[in-house]
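Then we have chain A:
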Amino acid sequence: MRRIVGLVLAVALMATCSVYAADPVYIGAMGAITGGSAISGEQASQGLILAEEDINAAGGVLGRPVKIIMEDSRGLPTGGVTAARKLIFQDNVVGIIGCHQSTVVMAIEPLIRQEGVICMAKGSADMITAAGNPWIVRVREYDTLAASAKVRHALDKGYTRFAIFHNTDQFGEGGRQNLIDALARHGLEPVAVEAHNTGDKDFTAQLLNIRRADPEVLIVWTHGDEHALICRQVAQLLPDVQYYGSMAITQWSSIQMAEGTSEGAYTTSPYSYLNPDPDVQAFVKRHQERFGRPPETFTVLYYDSAMMLAEAIRRAGTTDRAKVLEELKKIKGWKGVSGIEYSFDERGEAFNELFICRIENQQPVIIEKVSVN
Partner candidate 1 sequence: MLRLEKVNAFYGHIQALHEVSLEVAEGEIVCLIGANGAGKTTTLMSIMGVVSTPQGKILFEGEDITGRPTPSIVHKGISCVPEGRRIFPQLTVMENLDMGFYPRRDRPAEFEEDLERVFRLFPVLEERKDQLGGTLSGGQQQMLALARGLMARPKLLLLDEPSLGLAPLLVEQVMESIVEINKQGTTVLLVEQNALMALEISHRGYVLETGTITISGESGKLMADAQVRSSYLGT
Partner candidate 2 sequence: MAELAIVLQQIVAGLALGSIYGLVALGYNFIFNAVGIVNLAQGDFVMLGGYIYGGTLTLLLGLPFLPALLLTAIAMAIFGIVSQRIVYYPLRDAHPRMVMLSTIALGIFLKNISLIAWGTYPVSVSGLFGQRGLRIAGVSILYQYIFILVCVIILLAIQQYFFKKTTLGKSMRAVAQDRLAAMLMGIDAYKMIAITFAYSSTLAAIGGVLLAPVFMVSQVLANVGLKGFAACVIGGWGDITGAVIGGLVVGLVEVFSASYISSVYKDAIVFAILIGFLIFRPQGILGRATEVSL
């Protein structure tokens, strides 16, 4: 019996090998699979699973299959540095997609520079590209872009009294600074700035402090779980204030968690699953069938990154990282399943446009597309 199984296995193995005679090309990815932000890691890995299938269905790259290896950063710099070393030294990857925590990207930045590995960062902090590391590109909206888009949109609606409520982590602190800068460019100052820690559950104290300042607009800069709870509590405590959320509130899961209290909130987002664009809808449908829910932002961003990296390898005709990077940076007007057209600029930013979304009937409806210039 065992022999038969062995035989079958051997045949199966040979069959697979004959399809892909060559060694695979390895692409690395990093995300939080465990720990407090494991939710984003799961979203990312779903995108990568689909990307690997699509790349290989299209014949792989350079006549070789592509294997995407996702490593756990736990969302922490410590986890990130070992994960990156594993990907670089053990798996010899062409590039690393992620991580979505800016602090992890910053932790691996010296290594990326030293070893010359492409990093398609997913953190939003400005300092990632400001570090001047030629090997880092970013496929995500960056904080300045999101902050100024939000401020401009609110100003267009005639609001002038802004309150800011942010997470104390790197994401939130960066957002706060960018919002204050964006307001300053219009000669304004926030009437209140409040903060909360990751994992907080009750925000009454901060929201009441904000209520004292009597703002017209509340811009909240934080992650999915906290966002949902803040939406609920804002509905109780600040029912008359116009809510501007982070990208997280457009997420399908976040809207469910808010239980209707995010209704009417605006946000900037690189993606909405309601985008009528046929490419986006095709991807949403496929994801829905496969995983039982619409793809979230990190899913499409990781997917798009993997597809672009594969394309850059094809164009370069080699896995030589410098050449691939060169080709990657030449990509202009690449249409992703996020609905955004990516064009890498000299800083390595792929984003120069963004959607303004509004939650209507529990759906993230795209109101307009704004671009940097």
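Here is how the candidates were picked: all candidates are chains of the complex that A comes from, given by their letters.
Just so it is clear, a contact is a pair of C-beta atoms (placed from the backbone, for glycine too) under 8 Å apart; a residue touches a chain by one contact, two chains touch by 3 or more; residues count from 1.
All figures in this text were calculated on a predicted structure; none of them were measured in a lab.
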{"item": "Complex member touching chain A, one of 1 or 2", "value": "2"}
{"item": "Residues on chain A engaged by candidate 2 in the complex (per definition of touch)", "value": "34, 36, 38-39, 41-42, 168, 194-197, 199, 201-202, 204-206, 208-209, 211-212, 224-225, 228-229, 232, 235-237, 253, 256-257, 259-261"}
